[in-house]
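A quick write-up on the structure given underneath.
Shown here: the complex without one of its protein chains, the others still in place.
So that you can tell them apart, the chains are marked A, B, C, D and E in the order they are listed, and the count of residues begins at 1 in each.
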Amino acid sequence: MFSIAVSGHFMVAHSFVGEMFGPAQNLHGATYAVEIELRRAELDGNGLVCDIGLAKRLLDEVLGGLDYRNLDEAPEFRGRNTTTEFLAGEIFRRLAPRIKAGALGPGTAGALASLRVSLRESPIAWAAFEGKPG
Amino acid sequence: MFSIAVSGHFMVAHSFVGEMFGPAQNLHGATYAVEIELRRAELDGNGLVCDIGLAKRLLDEVLGGLDYRNLDEAPEFRGRNTTTEFLAGEIFRRLAPRIKAGALGPGTAGALASLRVSLRESPIAWAAFEGKPG
Amino acid sequence: MFSIAVSGHFMVAHSFVGEMFGPAQNLHGATYAVEIELRRAELDGNGLVCDIGLAKRLLDEVLGGLDYRNLDEAPEFRGRNTTTEFLAGEIFRRLAPRIKAGALGPGTAGALASLRVSLRESPIAWAAFEGKPG
Amino acid sequence: MFSIAVSGHFMVAHSFVGEMFGPAQNLHGATYAVEIELRRAELDGNGLVCDIGLAKRLLDEVLGGLDYRNLDEAPEFRGRNTTTEFLAGEIFRRLAPRIKAGALGPGTAGALASLRVSLRESPIAWAAFEGKPG
Amino acid sequence: MFSIAVSGHFMVAHSFVGEMFGPAQNLHGATYAVEIELRRAELDGNGLVCDIGLAKRLLDEVLGGLDYRNLDEAPEFRGRNTTTEFLAGEIFRRLAPRIKAGALGPGTAGALASLRVSLRESPIAWAAFEGKPG
Partner (left out) sequence: MFSIAVSGHFMVAHSFVGEMFGPAQNLHGATYAVEIELRRAELDGNGLVCDIGLAKRLLDEVLGGLDYRNLDEAPEFRGRNTTTEFLAGEIFRRLAPRIKAGALGPGTAGALASLRVSLRESPIAWAAFEGKPG
């Protein structure tokens, strides 16, 4: 099984609902360093999992939809705690349809075995979501 | 599949028995940078794999049982080579019963698909153990 | 010249005033990975720049005063852009009097040649402030 | 499942054929930071996945066959794009027979569940290949 | 003294002349992870060393002039060994006049105390050049 991975980052404000979150119930923020790993069993005719330039562009486009925002005011997250693991899943959900629509080149979507999205939130913690984007 | 991970470290002395270990047969030591990754298929009602604060506290408590010790004199390791991979398994064995006893919150233990413990021993080497803690 | 350094982190929300800040004029946030480096010409009688445990405790205490806050609502920052370089200077200003008051042990303050505070805000950017804390 | 990993690096020149590669069609180069992860279900009698010294030596020997070369002129890569993911697979193909021939010690090859080879090409991209070396 | 730093990277082929370079006399290549640090004594009216967006754009523009090239065929390097430390100095020489021409905003050039350019060439080696860009 082959993998490629590219990375980027975004910076947001948010707060969490629930006593268990302690001081994170306050409005605070985070830099999320994001990495996506794409896996497939065989390389394509160019010797690629997919065009890494397309992968980086797609990632930056999806992260651009979150960057420099207060997630507490984002209509799409109303009533949700935008935890790191939730955001990993959310970025997966935003990437998957674009991949299926061909953003990583024709033929890539069908060949992908899995997509893993990881978000480092601090020097001591990260979260991830992994699934099949097809 | 969702993951969260938290990290810590501990510093110990030890030596190994067996000619193949060469100079590591001498009493020496290591800083182990430890990361635990917890995986589950669905997030809980708060949008979490588990409370990251509880995970960090549990990890620090388990590492506290090893930190600043000479493992050659630890009764629990008598007759064992405390290699990096052995220690990864040992930390797993110390975490699992506490997770089952509820250290990561009620309901977390049953939901976990796997627990991975990794120990970086130097800039060029690390080891890990992964299993189901339930 | 000898140095020791310890690190920590904090997570805040804020926004900037001024057109040049572009999308950073929106309320957003950051994880700041902080490192302080303390320098002195000669080691003390214990072979130390200073007790690293005290340095870590002092850093965590100062970062605790910023962590999980919306800096836009912090009275002490009214009318200031809390840029990364400004925050590096601010943390220096909070550390210096405590060091002078003996937080790093008696005799340490007078012996320090410099204190450097650096804040990494993302995988591609950091800022720092360096001065004499005495 | 236990893992150990060791790392090294190599530095090569190469170019790619295909319009999609854009400026990477020019002769350019890369530093590849390489990590191999070896996995097995049970530790051997010494408490090891395998002798980490042997693993490091084997990795360095295989990377030595690529280091300081222009891959465009390497006969073994004629007609291939030596992409990062291709090179990860290639290093796997060079490691596997040596492991089977006993380079990691007698008994190791048969016990290995998988071998993962990853190559970081830049601060924002890496690729990997994972398979069973037996 | 305040600092800000931004980073980028470029990938080139080259070779060195001189027996002491051993196998590096062959055409090979490198990924250079580049960081520039800008220092000034006082922050500007916006609380900045300089606009970090301008600094990143300038760095990327200068690195773009080197990226994906075979430095052995670059007319500007004829007769020079493009060692890592030489390239650090070269990037400084390319940044300085643009900074003086206002690329980091009006007033920044005169206020800068120093500019440091560092290039990481591998996990175990880096080089840097530091000077006054004015």
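To be clear about the criterion, a contact is a pair of C-beta atoms (placed from the backbone, for glycine too) under 8 Å apart; a residue touches a chain by one contact, two chains touch by 3 or more.
As the structure is a prediction and not an experimental result, all values here were calculated from the model.
K.L.:
Please pick, from B:H9, B:R57 or B:R80, the residue that touches the omitted chain in the full complex.
P.N.:
Answering carefully, the residue with contact to the hidden chain is B:H9.
K.L.:
Considering the whole complex, which of B:V6, B:A30 or B:A96 touches the chain not shown?
P.N.:
The single option touching the absent chain is B:A30.
K.L.:
Touching residues of chain E against the unshown chain: what are they?
P.N.:
Output for chain E: 16, 18, 20-22, 80-86, 88-89, 118, 123-131.
K.L.:
For chain C, which positions touch the chain that isn't shown here?
P.N.:
Contact residues on chain C toward the absent chain are 1-8, 43, 46-49, 51-53, 56, 105.
K.L.:
Which chain B residues touch the hidden chain?
P.N.:
With respect to the unshown chain, the touching residues of chain B are 7, 9, 11-14, 23-24, 26-33, 67-70, 121-124.
Throughout what follows, only the chains that are shown with their structure count from here on.
K.L.:
Which one of A-B, D-E or A-C makes the same contacts as A-D, at least in over half of the residue pairs?
P.N.:
Most of the contact pairs in A-D are shared with A-B.
K.L.:
Could you state the distance in Å from the CA-based centre of chain A to that of chain E?
P.N.:
The answer is 31 Å.
K.L.:
Return the distance between the CA-based centres of chain C and chain E, expressed in whole Å.
P.N.:
27
K.L.:
Chain C: which residues touch two or more other chains?
P.N.:
Answer for chain C, listing residues that touch two or more other chains: 123-124.
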